[in-house]
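Here is the structure we will look at.
Removed: one protein chain of the complex. Kept in place: all other protein chains.
Letters A, B and C mark the chains as written, and numbering starts fresh at 1 in each.
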């Protein structure tokens, strides 16, 4: 099983990582079918480590949410779809961090919903991660309440270079992927991304030990991750918006504001995907999607908001989506694990 | 076990039912602790019955979504909370119906998102309901695709008379409840509603054999329902927005536009609810909600949109919410079933 | 010239006025062509009178924004359009009042954009109105800055009983009119409203000595008004949303959220209106509207937001809109003034 290990160099650039999708030279070239092992820094680049640390004091706003990559994917051309199968996403550390950030989050004024209020207090929570028990321990700051939540590691940010020559900050989600912050991006899924430039220029980061749907306060249980993945390229099959396939669901995403438009994107993409895979007419697919889908919010905190729509595969008997690439990449993952 | 059976009289008024929250005289008085058995018509009042029927031809727009009730709840006063425990929600018929309605739904222009497009085609789907196998059979109109989806009966519309003397059509959701169209409103849950007028004036309807989250095309698998429920009144404990408690979740709702504001309502209500029940500070509750909640969309099709936020009870060890009324009403339900 | 004077009785009901559109019995019947002279209280019913007064302490939230009426309009039937020509709107007092209201306004969290911030400080500004010099004097509270702004009296709230049996609070705008808060509603214009119930049940209030477009803090320069108006009924000509005609503009309104949908309503209504009056095709009217209209915001603070679209009559040579009713009612106004 061919594999390739890439270690970001923390001595080059702040953290040796990148802060945009597009606009950065590839750090390496990756061949479809080769397993990539690498790691990602947390969204604060590791500098917020105790309940007394404040990201607003410790972090340069130009260098938030560092990404590992970008990787030039061999053979990927505009009009193709990149398939990224996450084999393993595991916390590197036994701690994670969340904070309130002034004027960032769903229940506060922000720079694009500017109001005349003072900022909410800035606070920092440190979580204990137990990789054996698979738990994330929450500890209240103002009382002695604690509770263990399930560990559910994922990447908040997965994407490629945008179209139209754009370069986008790693805090933004969009049709190139980016900071979608959906808990669906866990190990075992295959993420589909449009290829907008030769080589796709794939990068990812923003590991979360877990997050609630919506990532309401704007910051999940942030942690550095060790990640293994394998990619494939679907030649000549474009996709407009990122998709995710798990063993049980076909999942579409939409990222925009207002949130109902993100819902519309995710659902119109799902109607089209279901129609393509089943041969249903558009209206029949609209009807089936209307009765069968789940629609969790991904985030309501980033530069724009992300919605997902999930069609159970059980509602699509006999369908093998996207030409079976999820199944093929899972087989690669299983072979590599052995 | 005291119980009360109410049969809507189809000879009084169109369908003997009501089409507003507020503005209608109570049909009966209901004592807390008494089990109510009754039934509801489907949203089309039963007149759309075949794939050739068109709701736009058969239905008077003034008489859509009939409600059973309103019931005057003994002892309910403004400032109280009404708790409604659904004991049983079962389809009365072996068929359900869905349609596309011109200029209604999430993926079409509407009267409040008016565009210059022609209406989408109006189509009708008839579903087979199998109450033993617990399935809902979807049949495509334009191909021979069929699939059985899980039967998951629920009420789209549950509410009370609004505040400020308002009367609202049964197609609208809001802080009085109404047409929230959340699949969480299934048998076994307790719904909490604000009491705005003496007696609350509770009514409900709009049974769905199942629906996708978001109710994307605007119409679920609509069907008449036989329903049993029991109510209680939480004296002097106001709630601003409808809530739902199941065995596993505390669920808040928010209904407004844009959808991110419905998300904000549901989440700020949940932060407050969690803080009240646990003694957590507001910021600690904000943090816990941010990492632990699920946030499925209810509907993106009604006059305003509804979002839910679901906190797992497993994240709130030791908490008995709302003074334990859910547990008490479940016990009533179990006693009644025997 | 037939005329009718109606004096609200402050001893009946709080202020002898009404707080809803729909749901109230008519106070009088008004014949088309008869000039009505009456007056309206300010939105606080006159109780906020000094910079030390606080509306949150002095006002019952159930009794905000009192309306004068409703008037039963003789001959008005559902499907007709009511035309209301404002002959004169003049402040009754030499003072007006504005305030910040906790959790109300465009630059604050609100009940439907709920955030975790504390309320902004509640403050009250008193303005001097000079009805001869036609000025409104602003005086800063925290410094000695003062400035005279132009007096520009108008009614924030003008409407009829809603459709579908609804009753709506006087703080809400919608297709029945209501609390649109557009500065275009000044003396000399004709407002067109849909008739939803027999007699239309027309009422109005919420006088503003002036307001900025958007009514940003939520409260204009509120003042009691002496108003003269004359109505007519356009039989069998329905209109879906309120319109305003001035000597120079055809103006449409849309009230909903998000604000772009209010824009879409106002513009699709204007495209339709222009097409009807000129015989232009829909796409030609869309094009002309796109190049010629002005689009000031009315309010971004009420239960939903209101946008206006203004087509200059100079871009519609030869057109006499709505069958010339504006011209006819102006002639009545001129005759009455003499």
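Basically, a residue touches a chain if its C-beta (ideal position, glycine included) is under 8 Å from a C-beta of that chain, and two chains touch if they have at least 3 such contacts.
Given the structure is predicted, the values throughout are model-derived calculations rather than measurements.
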| item | value |
| --- | --- |
| Touch criterion as defined above, residue of C:118, C:287 or C:320 at the omitted chain | C:287 |
| Candidate in contact with the missing chain, chosen from B:48, B:84 or B:107 | B:107 |
| Contact with the hidden chain (one of C:158, C:217 or C:321) | C:217 |
| Absent chain, residues of subunit B that touch it | 107-109, 113-118, 120, 258 |
| Touching residues (missing chain, whole complex) on subunit C | 98, 100, 106-107, 120-121, 123, 125, 136, 138, 140-143, 145, 147, 149, 210-221, 257-260, 263-264, 267-268, 271, 278-281, 283-284, 286-297, 300, 305, 307, 309, 315-317 |
| Positions on subunit A where the hidden chain makes contact | 19-20, 22-23, 61-62, 111-116, 164-169, 240, 256-258, 261, 264-265, 268-269, 271, 282-283, 286 |
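Criterion: only the chains that are shown with their structure count from here on.
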| item | value |
| --- | --- |
| Between subunit C and subunit A, distance of the C-alpha-averaged centres to the nearest whole Å | 48 |
| Overlap residues in subunit A, where contacts from two or more other chains coincide | 107, 120, 258 |
